[in-house]
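All protein chains but one are shown in place.
Lettered A, B and C in written order, each chain numbered from 1.
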Amino acid sequence: MVPMRFSYLGPRGTFTQMALMQVSSDESEHVPAVDVPAALRMVRRGETDFAVVPIENSVEGGVNATIDSLSNGSALRIVGEMLVPITFVLAAPQGTRLEDVKRISTHPHGWAQCQNWIADNLGDVIHVPATSTAAAAAAMAGGATNFDAALCNPLSAEQYGLTVLAEGVADNPDAVTRFITVGPENVPLPERTPSDKTTLQVQLPSDESGALLTMLEQFATRGVNLSRIESRPVGDSLGRYQFSIDCEGHVADERVQAVLIGLHRTCPLVRFFGSYPSAHQIPVKLRPGTADQDFSSARSWVAGLLETKD
Amino acid sequence: MVPMRFSYLGPRGTFTQMALMQVSSDESEHVPAVDVPAALRMVRRGETDFAVVPIENSVEGGVNATIDSLSNGSALRIVGEMLVPITFVLAAPQGTRLEDVKRISTHPHGWAQCQNWIADNLGDVIHVPATSTAAAAAAMAGGATNFDAALCNPLSAEQYGLTVLAEGVADNPDAVTRFITVGPENVPLPERTPSDKTTLQVQLPSDESGALLTMLEQFATRGVNLSRIESRPVGDSLGRYQFSIDCEGHVADERVQAVLIGLHRTCPLVRFFGSYPSAHQIPVKLRPGTADQDFSSARSWVAGLLETKD
Amino acid sequence: MVPMRFSYLGPRGTFTQMALMQVSSDESEHVPAVDVPAALRMVRRGETDFAVVPIENSVEGGVNATIDSLSNGSALRIVGEMLVPITFVLAAPQGTRLEDVKRISTHPHGWAQCQNWIADNLGDVIHVPATSTAAAAAAMAGGATNFDAALCNPLSAEQYGLTVLAEGVADNPDAVTRFITVGPENVPLPERTPSDKTTLQVQLPSDESGALLTMLEQFATRGVNLSRIESRPVGDSLGRYQFSIDCEGHVADERVQAVLIGLHRTCPLVRFFGSYPSAHQIPVKLRPGTADQDFSSARSWVAGLLETKD
Partner (left out) sequence: MVPMRFSYLGPRGTFTQMALMQVSSDESEHVPAVDVPAALRMVRRGETDFAVVPIENSVEGGVNATIDSLSNGSALRIVGEMLVPITFVLAAPQGTRLEDVKRISTHPHGWAQCQNWIADNLGDVIHVPATSTAAAAAAMAGGATNFDAALCNPLSAEQYGLTVLAEGVADNPDAVTRFITVGPENVPLPERTPSDKTTLQVQLPSDESGALLTMLEQFATRGVNLSRIESRPVGDSLGRYQFSIDCEGHVADERVQAVLIGLHRTCPLVRFFGSYPSAHQIPVKLRPGTADQDFSSARSWVAGLLETKD
């Protein structure tokens, strides 16, 4: 079997690579990309088999770069999702003592998520911005002297050979980021499981008050719950929206198909980005009348009405 | 071709027979029935081919006897509807003068619908109740002396050989009754037209607040309008309802099928009583995304998502 | 204290009088009326203090004569409701034996509700229609010879001095009719209790698809359940409806007031027929956010937003 090639939001040692390690075998090739569009572009061009990118953070919300890069360009398919807890380590070259740390380099998001811990444990410290937490670790390993420690994840501390001064650094210890594995459009659909998710992009009919309500009723009428909804601009003028949506269930489920048919009929644009097992693996709780057999027996009944009875 | 046999709500000369005359050929046999259940029973037993019965009156509302007789018993199919304007004539034996009329026999509904006309034109007149307006005409023709004139429809005045003293008697000249032609379950469905109606019986899930709202959303989500809704008791306890519904469209329409599937999935009982051309012949105005081709292209799209792309 | 005068749907001994006896003291005057409109007319004219009339039957559904007589004419107020189980006795002059009964007189509704019992217990028996079950008893007491027994309620058997041949005659032993006590518009509102009902008449905006759905959402948004809904024609043309509605709660409840305000704003006609304790006395189960204090604290918050903060 040929080893898989994965592009991911780099550089080496990012939380994204931690997510990637959950799904890739040892023989896989990991190709860091400078940003999310670049990681997806490699899949679109066939340079990698899959891309791993973040889609949602429990603190920062939806990752617009991912949502928009999926929307713009040729079709892609999400085939899986992974959760990574967002906790940091404070890492430095061997010999550095915690009390010597006066300047910390990290990505502004990382800094924001650890401000209280730093104030409580280190007092008045200067933030030296980096383009990613892993980049801070890389710079430190490369001999940077304009800061004393990097606030990064455990993986990059290890990969860049740094010493961990403090573990479990985080203001919100439950912070988590959701990552997705994205393949080309012709990748086979993952099999149905009891706890699937389906990701969609839906544009609303313009100039219609209540259009969002009407769109959501397409889901409600078939008993399909949403687990994520993000509004994104269509881009041509203010006040025109499309929505990035995760709903419960698999496109092989009748109720999800009925939702998709309803959306396709009534919305100017619907795109399907895949059905895949949810990371939390909690089985979807079906409402009465929404199982596959409810749909098929209803269809049989209607078909019978159309037949001549002789 | 064998002449058709029609049972109808009798006696001879009722508004129902006027409706029947709109659809029957000269060779048809007209069989009066004592009440609506009897007229439908003849169809169920194969004694007649079709029954004509009233279903809705613009003044009195739904005709419960018809709605309930359709619901209870073996399945029947509505194959057409007819509108009959409800205006009366004042009819009497030859020689009677309008100014001599002091006692009028008619059905209480007929009396109720002409009270103002009578007060304005005849002053203080006594009502002698009859079991139908045609029965009053029949009694008059049979020599009844306890009243001076019958308030009946033009047909029964003619059939019973009475002289018309006044025409167009009605407080509300726009009053109209809708009648239906009902056949056995195995009668062929009428062909689709641009202005069809479908008649249903739908029982709500019990003990669920908002169940009526949820049921109506099954129609709204597919852009199907209701033209009649009547609540009827399920019969086992107060507060348990079923609904008799006319909606726009034909069961051969995809949007109507989608409604039926949704109702079948979520309601404990759905019965289909037929799709047939509406009497007013005003084409149904489709909302965007609800035409057959919208459904079929949406289904094709979803089917494509399920295929392997290799 | 002056004794109350009650008009009711007569004649003496009807189920309606049984309902009346649940609420009237011994000194009350009971005035039978020939029909429901007449009973209500007496209240409108001040000839009686209250009327007792049926409004809903678990088998036959809403009583249109009552619903329409409330709607047409000057305003009235419902101040209470009573439930009466609908079971019959077979009554005859002393000496009649059950096996001699070959012809039974009763109202057609009574006949319909006992058909199976009669077939099972008496076999082939002829129905002699009467205008009410009590009228059958009265005729029997008056010496009528065209039938052998009256199918009536226990009260009229007693009042007309008949012997009971069989008790508990009913196909559906749980059949029940709901009656209401109706006073003039200026009667004081009954006090709030934990299990009130409010009765309304609501006309829909014409020519608006989804108007019923929109109207029901006025209730749903405030968490107010419906316990009865009947469609009635507006009367000017087919397809124009108004609804007779019972909802849970009292007009003194904030959530019911909010519903009424919403209906008044958006419907061409809303009439209030009273708030009164429900006969079943089951406390209304409030949904979160719909108690009076939820409304008043929300209003205070909004009022605070409008104040200048200096």
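We adopt the following convention: a contact is a pair of C-beta atoms (placed from the backbone, for glycine too) under 8 Å apart; a residue touches a chain by one contact, two chains touch by 3 or more.
All figures in this text were calculated on a predicted structure; none of them were measured in a lab.
Taking every chain of the complex into account, the omitted one touches A, C.
Residue A:58 is the one among A:58, A:96, A:163 or A:195 that touches the chain missing from this view. Although one chain is not drawn, the whole complex shows that of A:22, A:172 or A:193 it is A:172 that touches it. Contact with the undisplayed chain is limited, among C:28, C:195, C:225 or C:266, to C:266.
Taking the complete complex into account, C:220 is the one of C:152, C:202, C:220 or C:238 that touches the chain left out.
Chain C residues in contact with the hidden partner, per the touch definition given at the top, are 185-189, 205, 217-218, 220-222, 251-252, 257-258, 260-262, 264-266, 272, 288-290, 294-295, 297-299, 301-302, 305-306, 308-310.
Where chain A meets the missing chain, the touching residues are 56-62, 64, 83, 172, 174, 176, 178, 209-210, 212-213, 216-217, 220, 225-233, 235-239, 241.
Keep in mind that, in the parts below, only the chains that are shown with their structure count from here on.
Viewed as a contact network, the protein chains form an open path, each link joining two chains that touch.
Averaged Cα coordinates give chain A a centre that lies 57 Å from the centre of chain B. We define each chain's centre as the mean of its Cα atoms; on that basis chain B and chain C are separated by 26 Å.
Centres computed as Cα averages put chain A at a distance of 59 Å from chain C.
Shared interface positions of chain B, i.e. residues touching 2 or more other chains, are given as 217, 220.
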